[in-house]
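Missing here: one protein chain of the complex. Every other protein chain is in place.
Order of writing sets the chain letters: A, B and C. Residues in each chain are counted from 1.
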Amino acid sequence: MRARLQASFDRQGMMSTLGAEVTAADRGRVEMTLRHDDRFTQQHGFLHAGAVASVLDTACGYAALSVMTPDAAVLTAGYTINLLAPAAGERFTIISEVVRAGRTLVVCRGEAFADGDPRPFAVMQATMTAVYNQPGLSG
Amino acid sequence: MRARLQASFDRQGMMSTLGAEVTAADRGRVEMTLRHDDRFTQQHGFLHAGAVASVLDTACGYAALSVMTPDAAVLTAGYTINLLAPAAGERFTIISEVVRAGRTLVVCRGEAFADGDPRPFAVMQATMTAVYNQPGLSG
Amino acid sequence: MRARLQASFDRQGMMSTLGAEVTAADRGRVEMTLRHDDRFTQQHGFLHAGAVASVLDTACGYAALSVMTPDAAVLTAGYTINLLAPAAGERFTIISEVVRAGRTLVVCRGEAFADGDPRPFAVMQATMTAVYNQPGLSG
Partner (left out) sequence: MRARLQASFDRQGMMSTLGAEVTAADRGRVEMTLRHDDRFTQQHGFLHAGAVASVLDTACGYAALSVMTPDAAVLTAGYTINLLAPAAGERFTIISEVVRAGRTLVVCRGEAFADGDPRPFAVMQATMTAVYNQPGLSG
């Protein structure tokens, strides 16, 4: 399962460009990291919410994929993100977990933390879709 | 107002990295474009939802800023995005508009279109916050 | 189609209790009304967001059902609601429309208006699921 996730992750140009890494992956739970980078800031110099959302989305997608059967590919149906504070810091930890999985839809939650702060600065509630037997779609 | 938006936009490392552009900006309505780029793909080769969400978020932020008083800075409080189809195409048009503005919170809607398709492939409902008198925050 | 919607609507205890009515139903678009009622208020005397959300949700569900094949039943997968002002007024108009429909998921938008105010006081972005061949589920 971990190999399947990593293979899919390695095909994501976006994750490589952002410099994001998978630091842990268990059944239904994924942990990733992201670093501050001036290429991905918003107008006040903090990391752009879109960079954080991209990694939260990916982490939720892989948490969902980790509980799907091996013939499934995962697509994001949608998500809600709340930004509780600016993404101020050097190193961001993103944690996602499956709330409940059906055959087609899997709902996940994600949280983003800055440096050592134990309070999340962003939270996500995401709905992932399992796609079966779609030529060209895997992982 | 257009100059204020552009100045803020030009400070966003993320928008410059993604190659996004503001193509129209009126009071309460902003239009942006984004091109397919292999640096920002997800695992199936489509543009990553996070890249699309980043531009939708920015477009909603500037639609909101365009109706705020000049002393306000804008922050994203949160948003919901639904992905109705993969971001398949070469050139993406993102359109945002203000639904209703209060003094502190401004709710916006955004839509993303691929090439000539008149149906949106992604829709966003976003809540923006006006921040006043916060040193270092403008635009 | 209108008959199928009305039959399903008439089975909803919640809609009858709230006194909500379907005032228009076309392919992909539904209009409903709701009146202020002290039985459904929140702590400040306005109509509870939950009453408004119930009708917005139902209206989005029927807009979705109106574009599904006759063998489908509709379930709400989820929605986001933003409340732009309190539900202050006597008569509320709720309008929903389909943004885009897939075979399984249909995304809709809804708006709620109070009395003659042309600005919505609440907006919804909803995801509906089509369910096929599930014994006991129709409409």
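Following the convention adopted for this analysis, a residue touches a chain if its C-beta (ideal position, glycine included) is under 8 Å from a C-beta of that chain, and two chains touch if they have at least 3 such contacts.
Bear in mind that the values here come from a model prediction, so they are computed numbers and not experimental data.
With the missing chain put back, which residues of chain B would touch it? List them for me.
Residues of chain B in touch with the missing chain: 77-78, 80, 104-105, 107, 127, 129.
Tell me, which residues in chain C touch the chain that this view leaves out?
8-9, 11-14, 16-17, 37-45, 48-51, 53-55, 57-58, 73, 75-83, 86, 136-137, 139
Could you list which residues of chain A touch the chain missing from the display?
Spelled out for chain A, the touching residues are 80, 82, 84-85, 99-100, 102, 105, 107, 109, 119-121, 123, 125, 127.
Everything below uses one rule, namely that only the chains that are shown with their structure count from here on.
Between chain B and chain C, two touching copies, which fits better, same or different residues at the interface, with half of the numbers shared as the threshold?
Same residues, largely: of all residue numbers at this interface, over half are found in both copies.
Would you kindly tell me how far, in whole Å, the mean C-alpha position of chain B lies from that of chain A?
Roughly 20 Å separates the two chain centres.
So the centre of each chain is just the mean of its C-alpha atoms; given that, what is the distance between chain A and chain C in Å?
32
Touching at least two other chains at once: which residues of chain C meet that condition?
80, 105, 107, 127
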